[in-house]
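Of the protein chains in this complex, one is absent; all others appear in place.
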Amino acid sequence: MATGTEPHQNSGGVRTRTRAAISAPHLRTDRWWLAPAVTAAGLFAFVVYSTWRAFSNAHYYSAPYVSPFYSPCLAENCRTMPSGPNADLFGSWWAISPAIIILIFPLGFRLTCYYYRKAYYRSFWASPPACAVAEPHAKYTGETRFPLILQNVHRYFFYFALLVAGVLTYDTVLSFRDTHENWGHMGLGTLVFLVNIVLIWAYTLSCHSCRHIVGGKLKHFSKHPVRYKAWQFVGRLNARHMQLAWASLVSVALADFYVYLLASGVFDDPRFF
Amino acid sequence: MSAVERQQWDVVVVGAGGAGLRAAIEARERGARTAVICKSLFGKAHTVMAEGGIAAAMANVNEHDNWQVHFRDTLRGGKFLNQWRMAELHAKEAPDRVWELETWGALFDRTKDGKISQRNFGGHEYPRLAHVGDRTGLELIRTLQQKIVSLQQEDEKETGDYESRLKVFQECTVTRILKDGTRVSGVFAYERETGRFFVLEAPAVVIATGGIGKSFKVTSNSWEYTGDGHALALLAGAPLLNMEFVQFHPTGMVWPPSVKGILVTESVRGDGGVLRNSEGKRFMFDYIPDVFKEKYAESEEEGDRWYEDPDHNRRPPELLPRDEVARAINSEVKAGRGSPHGGVFLDVSTRMPAEVIRRRLPSMYHQFKELADVDITAEAMEVGPTCHYVMGGVAVDSDTAAARGVPGLFAAGEVAGGMHGSNRLGGNSLSDLLVFGRRAGWHAADHAADLDERPAVDDEQIDAAAAEALRPFSAEGQEPDSGPPENPYTLHQALQQSMNDLVGIIRREGEMEQALENLAGLRVRARRAGVEGHRQFNPGWHLALDLRNMLLVSECVARAALERTESRGGHTREDHPVMDRRWRPVNLLCRLADPTGGLAAADPERDQIDLTRESTDPIRADLLALFEKEELVKYLAEEELYE
């Protein structure tokens, strides 16, 4: 024998006493750390950006565009947006940025999303950091108990996400009006919003809970041909869930940033017609 | 006194492929406490390799199908050498065996109206093969495995022990069948993991160990196919039937080495693939036999036109019957015009655009890409005949699967002979496993139940079996003048080379005599097969023990092939190239020369196998009546026709 002829000192996991005596936590030679590192960096960047924008409570409206972070705007301290997504449900007691009220829902939807769970369990929790790379935790109970058992409420966030996507669709429709509320306008911002809303819908509908609800729960597709078709459609989207999750995350940030640039007067919206 | 652990069971099944598992299920359901022993892990048996399907005349796709048509197809395929009663039972019972699988959870591909879908296959008149994509064997094995688990769950509820009535001894090898007088009394086995010996005492033993392909260099079979069951039966005193019939498929992969023997489907040629030798010549034009001259193209141009316009052109000779193609490939290789790795080139890359190849032959494209890193759209494949299946096997009673002459011994599946005659149809193997696996389990359970007292297992046999199994560890120095210990891997390679070259697809008298000489030499050397290390999961030792079986079986194949001076089905003699009606009713039986089956039976100095001829039972009149007279004339001897 070459090296390490002693059995393990029963230190758990891959170093459990009965398993092959290999002391290294993993023997991977590829760049296994790259994917979690990139994921962590991407998610971290978004968290920083969205926190700044959500709390800034400024530069979120530049007619006809309203930032998706602030839509619908549900408190009295919202800017008045002509025929826009204003709905003063919270009244005057709400003092901080109105973005916080609504962002809870897309945040909850994405936090409990089956893809994002994988992404942050791997990249932030290192549970596991990568396949066949030992995780650094002594105990693991997964999603069996509080708080992670709450991940099971994902489908309720999906229902809310549908409503939010509806409002954002409304906003996108309104972006076909010019600053004087006349229809027949299209600017670069309209295009940004269009791309964003398509990606938001694609991400929302590609959700695993959605796939379950539209047909996945059925035992006999043959008895429900319409739901079977719907399930197949959602299934095709679902296969791209990860890509859509990232694409829509970037697009929603870009849409917001675009509004920020307009509202803060960096440049004027180029108009197509 | 022997210290080997002993357990008592009612039925022991050796082998956990389709036949073994089906037998075990049947025996357990009929109340017998049943043990299954297999060399691999539970659920890994070679049955998983079967792709095409299970032949059963369910008439789901074509309503005209019935057992009579299936029977007829089977007999034609086997060139009328089949045990007709087996073929009859097989055709009648196969549908029930398939339907039964559904009640155990199998999920076959479906027809539009929700029934089991059935596909066409060579030699079958109607679409008949129940299938699951191209992984039917896996579905079969998994379903049987899960049925066994379900029976164990029932037992656990009743007795608290999953293994109280049905237990799988996985990764264990049986080396001897133990006997009390003429009767079976149990098996001697070792656990591969620990090397520990143990004995299962049982009045009934079912052999279901599959085939013998590992005696040949190029084979589609896995390492397990070392003819264990054939050898165990021989050593227990049972005869083997018609061992000369070995099915070779003309186009198996020969290169790269990692995939040597894996089948290349016939549709490669059907879709335009051509065979070339090392000179780039389409050699098949030189090999059209006179009887086929009128049906095949004489020029490449004409052959090429056939793909587009089959009505006005003759087909290219690449599409001759399998044995003709295999013979031609063999001749080219022997004449030194083979490919670098001992095959010939099968080329589609210069015949069709890459995109057409990928569309028409997706599985082949995938197979070569995944397994061999060969892009068949860019380069030619190397192919050669590959050993695929043995039609011969333990001579059994058609109804009960009982081996002849050894009460308590049963055999089912590929290891049993007779069912397929001289050539097996695709799809008939999986149905064979189910039909005769069940029958073997049933009659083994009955046999065990009918006994007043259990046969005794005597220590002497156990000690002898243990000594035989331990021999490879003490090979050196045992017989001082006999030479140094031999590497079992080297011996195995030499055996495979001999069988492949000399008793392969095309056989000649002189070569087979040479093979028998080689085998005798190998037997002597195998006595000295030695291994290092210890008994714990030692593959060198396992191979050394399997060598005995391969050598015994190979001798049977060579002897029987030498004896049968005709060409029929899976037996092609260059020196006797036509089928001879006088051989139709003749069965060849191999028996151990030393009837005691003791250690002396493995004495290398003398031949181990006695060969005898036997006449078959006349085919029952109502079954013969299923055929036209003109057809029967081609097969049956004069006297048979007038009986």
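Labels for the chains are A and B, by order of writing; each one numbers its residues from 1.
The rule we apply is simple: a contact is a pair of C-beta atoms (placed from the backbone, for glycine too) under 8 Å apart; a residue touches a chain by one contact, two chains touch by 3 or more.
Keep in mind that, in the parts below, contacts and distances are computed from a predicted model.
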Missing chain's UniProt protein name, "Cytochrome c oxidase subunit I", "ABC transporter permease", "Fe-S cluster assembly protein SufD [Lactobacillus sp.]" or "Succinate dehydrogenase/fumarate reductase iron-sulfur subunit"?
"Succinate dehydrogenase/fumarate reductase iron-sulfur subunit"
Residue of A:Tyr114, A:Phe160 or A:Phe257 touching the missing chain in the full complex:
A:Tyr114
Sole residue of A:Thr51, A:Ser83 or A:Asn152 that reaches the chain not shown, by the stated touch rule
A:Asn152
Give me the chain A residues in contact with the hidden chain, please.
1-7, 12-14, 16-22, 26-30, 114, 117-118, 121-122, 127-128, 131-135, 137, 139-145, 148-149, 152-155, 208-209, 211-212, 216-224, 228, 238-239, 241
Applying the definition given at the start, please give the residues of chain B touching the unseen chain.
40-46, 48-49, 58, 95-96, 99-100, 102-105, 107, 109-110, 113-115, 132-133, 135, 138-139, 142, 146-147, 149-150, 152-153, 156, 162, 193, 222-224, 255-259, 262, 370-374, 487-490, 531-534, 536-541
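What we mean here is this: only the chains that are shown with their structure count from here on.
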Taking each chain's centre as the mean of its CA atoms, chain A sits from chain B at a distance in Å of 57
